[in-house]
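Worksheet: the structure to be examined is printed underneath.
Up next is chain A:
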Amino acid sequence: MTTRRKVLLGLAGAGGAAIAGGTIYSSFANDDEDSGSGSDIVLNIGGDWPFAVPTAKQAKADPNVKALSEALGAWQDDNPGVRLKKITVKIWEQKHLVTAISGGSGPAMFPGLVVGNWNGGATKVAFQQGLAADITDLVKKYKFDDKIADFAKPQWEGWPVNGKLYCMPDSFNAGNGIYYRRDLVAKKGLKEPGLGWTWDDLRTLVAGLTTDRMKGAAFQKWGMNWPLVAQGWGLLTRVPAPSQKWHWKYDYTTHAALWTEFIELYRGMIYKDKSAFSDSTLMDGEVTAAFTQGRAALFGNNIGFFFGDPDTDNTLPNMAKRMDKPIGELVGFVPHPVGKTGYYGASSPFMGVTSFSPDLSEEALDKAVSLQNFLTYGKGYVIRKQALWNETKNLQKVYTDPTPINGMTQIEGIKGDMAEAWGPEIVKAAEISAGLSTLPDEGAYIPAEKDAGPPNTPVEDMHSHWAFEKGKVDIRADLKKLTDTHNQQAKGFTSSVDKADFAAGAEKYYAAVTEFWQEKAPDFVSEVLEPWLADVVKPSLEA
Partner candidate 1 sequence: MAASQQHTPVEEEAPAAARPGERETAPGPAGGPPASTKPGTQKPGRRRRVETTLFTLPAFLFQLSWGWYPMIMAFVLSFTDAALRRPVQFTGLESYQRIWDDPLVAQSFRVTAVYTVLSITLTFFIPIFVAILLMEMSRRHIRWMMLLWFLPLSGVASTVLFRYMFNAQYGLFQWVATKVLGLPPQPFLNSADQVLFWLVVPGILFFGPGLIYMATLQSIPASYFEAAEIEGAGFWRKMWTISLPRLRPIISMLLIFAIIGSTQAFEFPTIMTGAEGSPGGAARTVVMYLFQLLQQLRYADATALGVYLFVITMTLVVIQRRFFREDPDT
Partner candidate 2 sequence: MTAIAVDNLVKEFGDKRAVDGVGFTTGESELLVLVGPSGCGKTTTLRMLAGLEPVSSGTIRFGDREVTDVRPRDRSIAMVFQDYAILPHLTVFENIAYGLRSRRTPRAVVKDKVPEAARTFRIDHLLDRKPRQLSGGERQRVALSRSMVRDADLYLYDEPLSNLDAQLRYSAREDILTLHRRKKRPTIYVTHDQSEAMALGDRIAVMNAGRIQQIGTGEELYERPVNRFVAFFIGTPSINLFTMELKNVDGDMVASGCGLDLRLPESIAHRIRAYAGRKIELGVRPEHLHVPRMAPFDVTEDNTIHGVVTVIEPSATGSTVYLSTPEEAGAEPQDFTATFKVRMPASYLDQEVPLGIDLEKVHLFDAETGDSLLHGPQGKG
């Protein structure tokens, strides 16, 4: 243990490569904190997540903290001998968190996706590397499968890693979609978008909304991803190849026609219609600001952006307040448009998870999961919401999540529910979005790899190239180059999964995919998916 820790500490200092200039902050591990030994169990709470450990003084001054204090007190009554200790760690920054966990000084619980830098695949790799405790049994014990709301269940199925669970669900986001100015759509007599609308519809809508002073749409730097995903990018660009050292090969040329059409559509909006703008510097904040300040009539993001603080600049509720209109009448939200044959992907809902320190003793781990359970699904959640209500009497500040993972859209002791807080339109939009069935997750079928494999970087590079290159782009040549680059990268990796297991998993996965889309978009199956599976995937799996 000591030697390994030394190596890890070395890594902490060196990973930053004194050589190369990057830095990883090393956090010095205290001696093993045997949180299980003795009568007291100590849970380290870091980075004020999931809450800031309250002091008595704060509890007196702030009703919110008082509520939290009360909730924690209630939990501690049932769990005597557990102490919560505040530690300092930058819990939202991957390198800090990973370093702390590696060195044994991590917090008892942390947002699971941070260790994989918000990438699900990388997160699972990190889990396998031992950065989170295995809580398979505790998930059963606390019955999370039963407690999560129905809309979140399909998402949850993707989280087991080779049969084990390293996290528990703690939040749910109804997914990505397009925000648009309902008032302007109505004023100009344009067709209001709805579920199943197409990218051509979006292009028409955006062009119709464009004026001298307002662009039809603002897209984040990664906006190019959306139309491509709607065409099946991601699913159709990887071919399982168990005979290769790395079990995937990349193929961006077979469906070049699909990609080219939508790349040109997206570029057409920006460079030809001049109805949309994007920029390599545009992130969520800039795009939202463009929308709330009236510089763009449409933008894409997840549904959470509806529920900002009405008293903060550049949030949608603030915009509604400023324009003195109900937010549901001013702003509409609709899932992303579908591709040519009805495929969709960019709208998928999204699940947040909590993971736990791998250094916790069995007993401490149980207490940590119990605490998070209490705060997410139990009485702790209710106590805090009630306190918020009592303090603000503002429903918008209480119901900040249209799709709470615990399903509680109505809480006893609070006058009013979700719909009352935000209006029926928004709740409906959230329901529609949450109701979109989650695409089959390959993680549920194919055993997880120990290494993440070739990164998505070359793809992102091409996307930004297509989105921002003003002059002519040779899309077919780019797709060829992308294929070569990605496969060249893949050569350096070796799959940790057995060839046969992989092939078997892959077959099951593609069967599930076929079944899923047969129901949702039969055209996609018959025109695109089945020919591809037969001509490309099958021979490769059999090779």
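Assume a residue touches a chain if its C-beta (ideal position, glycine included) is under 8 Å from a C-beta of that chain, and two chains touch if they have at least 3 such contacts; residues count from 1.
Quick note on selection: all candidates are chains of the complex that A comes from, given by their letters.
Since this is a predicted model, take the numbers as computed values, not measurements.
J.: Which numbered candidate, 1 or 2, lies in contact with chain A within the complex?
T.: Candidate in contact with chain A: 1, the rest do not touch it.
J.: Provide the residue numbers of chain A that touch candidate 1 in the complex, in ascending order.
T.: 4, 7-8, 10-11, 13-22, 24, 94-95, 98, 101-102, 115-117, 122, 125-126, 129-131, 221, 277, 279-281, 283, 295, 358, 451-452, 455, 457-458, 460-462, 464-465, 467-470, 484-485, 488-489, 491-493
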